[in-house]
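Here the structure is laid out as structure tokens; the discussion comes afterwards.
Our next item is chain A:
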Amino acid sequence: MKSLIIRQGRVIDPANSVDAVRDVFVVDGKIASAAATSAEEVNAKGRIVTPGLIDMHVHLREPGRSDKETIETGSRCAARGGFTSIVCMPNTTPAADNTGTIAFIKQRAAEAACVNVLPTGTITKESKGEELAPIGSLKTAGVVAITDDGRCVQNNDLMRRAVEYARMFNLPVLDHCQDDHLTADGVMNDGYWSAALGLRGWPSIGEDVIVARNILIAELTDWHIHCQHISSGRSVQLIREAKKRGVRISGEASPHHFTLTDEAVKTYDANFKMNPPLRTEGDRQALIEGLADGTIEVIASDHAPHCSYEKEVEFDFAPFGVIGLETELALSLELVRKKLIGLPQLVEKFTVNPARLLRLNKGTLSVGADADITIMDLDRQWTYDVNESASKSRNSPFHGWKLKGKAVTTVAGGKIVWQTE
Partner candidate 1 sequence: MSATTWQHKDLLGIQELSPGEINLVLDTATAFKQVGERRIKKVPSLRGKTMVNLFIEPSTRTRTSFELAAKRLSADVINISATASSIVKGETLKDTALNLQALNADIIVIRHSAAGASHFLSRLLKASVINAGDGAHEHPTQALLDAFTIREKKGRIDGLNVTILGDILYSRVARSNIWLLTKLGAHVTLAGPSTLVPRVFEKFGCRVTYDIEEAIRDADVINLLRLQHERQRQTMFPGIGEYTAMFGLNKERFTRAKPDALIMHPGPINRGVEIDSEIADCNRSVILEQVTNGLAVRMAVLFLCSGGKPTAGGAK
Partner candidate 2 sequence: MDAAAVGRALARMSHEIVEHNPDSGLLAFVGIRTHGVPLAQRLAGETGRILKREVAVGELDISMHRDDLGLRNTPPKVGPSRITFDLTGKTIVLVDDVLFTGRTIRAAMDEITDFGRPQRMQLAILIDRGHRELPIRPDYVGKNLPTALGERVQVRLAEIDGKDEVVIER
């Protein structure tokens, strides 16, 4: 196995409170305190070196829809985006509600993924929200969390029992917060723009109502519920207040929600259709404030590939979701550039925070840790061409955008899995 010396980058390692220019050494796939005798040099002068970034919300579509994406292509997107660990969602076909599917995913990942792929299992069988999935067995099979993502358990009693049960196995519960009745039929945020465009809207309380029930259940069961892709300002506020009380609740934001608003839908381009939908400028600002004050601890892409023929239809009929692994970092760095959040704070949201929430032995550059490293050039200007993406799908709202900031080298397990000049 190769050894590396990463020279003279500005190393930001929040787990160890490091923010300084120094070298990083990799020996035999682990972070080391000194260089090996024969090591490849990587020049990181003028660049930022961080623990490998973690994206805890990615759809890899395999098994079942490998026309949209595979574990292999999804992992390559991750590497290009600077991510060394991705947590994949269980809404595959068949759903990851059984040990067999988990075993398949792990095996495919070992064969074909260039970065770490961490599977999640479902909360309920087939994510139907009716019966509990075999959560204990899923834990044994290797899931890092459970979630019905794509859907949301509507029965509050069932959700409560699921959380109590998951606690036994130390499994965090991730939730896609959506009340099915309040959001039935809708395709975008309910507000001025849905009224103007004649599209049916979802009120943001469709998300808030479930965030509130999750807070109460987390409090009752004294266990951890993580609210995925928060898009509503009111949800940010609910989480903020609950955290003050010591409730084990956490929140996650996706770059499209803190970059775009529902006005973007006015061209009826289905690349702006996702769940939860783009919301108002007020919600967007509240989300950024939540990121800045620590209420929202994690940024994750919710990378959701769909085939072009599926997305190139009337807005009403298109599936929800956009890809995002390759644009995630640049869009997040925009917040740093606008002085809304500090760089070390941003790095936390991709490293120590997700690692802590999911109890992963990742997200640090401590000696002995897996050599997952991201080297980024903050000043790199580039234009995102979705046709050059490593994804099998092309559904991005950011095609053609001029971005600043890019991962120039991604190291996973001591191996360089992505490099660009």
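Note that in this section a residue touches a chain if its C-beta (ideal position, glycine included) is under 8 Å from a C-beta of that chain, and two chains touch if they have at least 3 such contacts; residues count from 1.
The set was built so that all candidates are chains of the complex that A comes from, given by their letters.
Being a predicted model, the structure only gives us computed values, none of them experimental.
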item: Candidate touching chain A in this complex, from 1 or 2; value: 1
item: Complex contact set, residues of chain A against candidate 1; value: 184-185, 191-192, 195-200, 267-268, 309, 312-317
